[in-house]
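Shown here: the complex without one of its protein chains, the others still in place.
A and B are the chain letters, set down in written order, and residue numbers restart from 1 in every chain.
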Amino acid sequence: MNDLMVIAPILLPLMTLILCLGLEMSGKRTGMVSLISVGVTLAVATGLVMRVASGGTLTMAVGGWQPPFGIVIVADLLAALMVWISAFVVLAVMVYGVKGRGHGHQSGHAQVLIQGLLLGVNGSFLTGDLFNLYVWFEVMLISSFVLMVREKGIKQLGGGLIYVILNLLASAMFLCGAGMLYGELGTLNFADMAVKLSAVDDPAFVNTTGSLLFVAFAAKAGLFPFFFWLPASYHRADPALSALFAGLLTKVGVYALLRTFSLVFTDANGFSSDIILYISMATMIVGVLGAVAQYNVRRLLAFHIISQIGYMVAGIAIGTPLALASVIFYTLHHIAVKTCLFLVGGVLEMRTGSPDIRTHGGFYKTDPWLAVGFLIPALSLGGIPPLSGFWAKLNLMQAGVDTKEWLFIGVGLGVGILTLFSMVKIWNESFWKDAPEGMERNSLWPGKPYAAIFGFCCLTLVFSFYGKFVFGLCEDAADALHDPRVYIESVMGGEDK
Amino acid sequence: MITVLCILIGLIFAGATFCLLRRSLMRVLIGILLLGHGVNLLLLASSDPISRNVAILGEDGLPTAAGSADPLPQALILTAIVIGFGLSVFTLVLARSAYMRGGSDDMRELEREEEV
Partner (left out) sequence: MKSHLLLVASRFLSWPFFILSIWILYRGHNLPGGGFIGGLVGASGFLFYDLSGYGRPKQGFFSLKPFSFLTAGLGTAVLSGLPGLLAGKGFMTAFWLPGFKLPLLGSVHLGTPLVFDIGVYLTVIGFILLLADTLAEEEKL
């Protein structure tokens, strides 16, 4: 039973994917099956978080091959939390509704691909093997590639191509890094690599392979200077899908960075993490400046992802337990908030038929609930107390003070103000000012999008007012990260031998 | 022998980089394919395949004596080839339909058409 729970977040989407393929072949609708399956996945993930929080890390050796020889699936608290939030995001996005073109073969296989995306994301979170991570990355990427270009308009193709090519390059870097690591260490298991790398006294080797992997993950996370694909592609996809990408894809990159650079490539193992801090600060600044200049609502939000990723990665570079805990909290909070904002942006776009916020207006009067649905995540993103973004930033800044990273604190606070500024910009343009003449507004939508937005607002409020509880979980997860012995023991010790 | 392999990998990477920097989408694709091959060779090199025996089972179907090559990198390469095959085919179809619809395989032209 132990085992089943660890692998269920991978198996459920996989089986649903096959089931949806089969149903689509006979021309049936798959939306409901897919929705129920994601609901079950969310329930399983909740159970997994509770189990792991009380009973410690769960592992499973795939194929019965014990680590370090076989692939091992590891659910520590960090992985369990990430699996939980990704199931939540997918569920909400499905409630919001993904546009399909009819059913059966005509649907463009949206449900199959979303299940594939969830499969890849969950696999990436749960795997304990570097090469297996590569495989899950590819599963996730190919699903997102196809989702992005499936409407096949030339508009989406251009952005899609940049996205595809950059990610293929990043994958090649990843493989190079993995190959060199294997050549030197003879293992690809995270825990085993951490042990063996600490015995290697060769800074050149550690820094080369570390940088290769860093570049690969950075490209997926959208760090400076590898972020160009992100604002070029996200806003071109269907609103629900772009919300899904915004919530999950970059965060998988952040997770990979968090895992690799807190466990394997640490300062103690001879990797110099200063460069990560500087890159993350550049990311924060460039992202937010890009956002300030934008008037396309979802493009603006896409630039914001970049600047927020900067905060998370800066926390990884600082690397104290408090910093890591706030990174995890920041990631959870950001996934909820950002997906919600993209959904609101999608509603605005759908109802006015234009992504340009200068042509919007008056939504505060006509749709006060939509305005609330925007205001809660926007203020949270800007870091207004007592919302979740404030706690995330406060703790991160506290970690910066502890380690005397004054430059980071200055940048972080300045970027925070600019973030708030561009949120206020959307608020003023779309909601507050009177509707410009000639703005067309479609009649009210059915309630589904509002249900999804409401769900995210509730989640944000939970993160805000039960912040202590959630942050406590994050602290436990971070302690496990900061003291890799726990992870190494539970993987290499393997209770299920 | 390993030196030759290293030089070969370097050459492939150089060629791939050259192709990747072209504006023609087709060249970029060829660059990515080349890069994939270079990476596969690199993986192979990490197992020191030349100085050792065939992995696990020899031609007679019996386990080879001591000193067989590490089979894992070969498994990794096989996986990478399969994944690379799928992805490059997908990109090829994508590039093709971009060309068919946009009438160009110039990356910059494609971008310009987007902005319109």
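General observations
We take it that contacts are C-beta pairs under 8 Å (C-beta built on N, C-alpha and C of every residue); 3 or more make two chains touch, one makes a residue touch a chain.
All values derive from a computational prediction rather than experimental measurement.
Looking at the complete complex, one finds that the omitted chain is in touch with A, B. Although one chain is not drawn, the whole complex shows that of A:M25, A:A268 or A:I417 it is A:M25 that touches it. Those residues of chain A that touch the chain absent from the view are 3-4, 7, 11, 14-15, 17-18, 21-22, 24-25, 60-65, 70, 73, 105, 496.
In the full complex, chain B makes contact with the omitted chain through residues 57, 61, 78, 82, 86, 89, 93, 96-97, 100-101.
Simple rule for what comes next: only the chains that are shown with their structure count from here on.
Inter-chain centre distance (chain A to chain B, centres taken as mean C-alpha positions): 28 Å.
By the touch criterion stated above, chain B contacts chain A in their complex at residues 20, 25, 28, 32, 35-36, 38-39, 42-43, 45-47, 70, 72-73, 76, 79-80, 83, 86-88, 90-91, 94-95, 97-98, 101-102, 107, 110-111, 113-114. On the side of chain A, the complex with chain B involves touching residues 131, 134-135, 138, 141-142, 145-146, 149, 152, 154-155, 157-161, 164-165, 168-169, 171-172, 175-176, 178-180, 182-183, 186.
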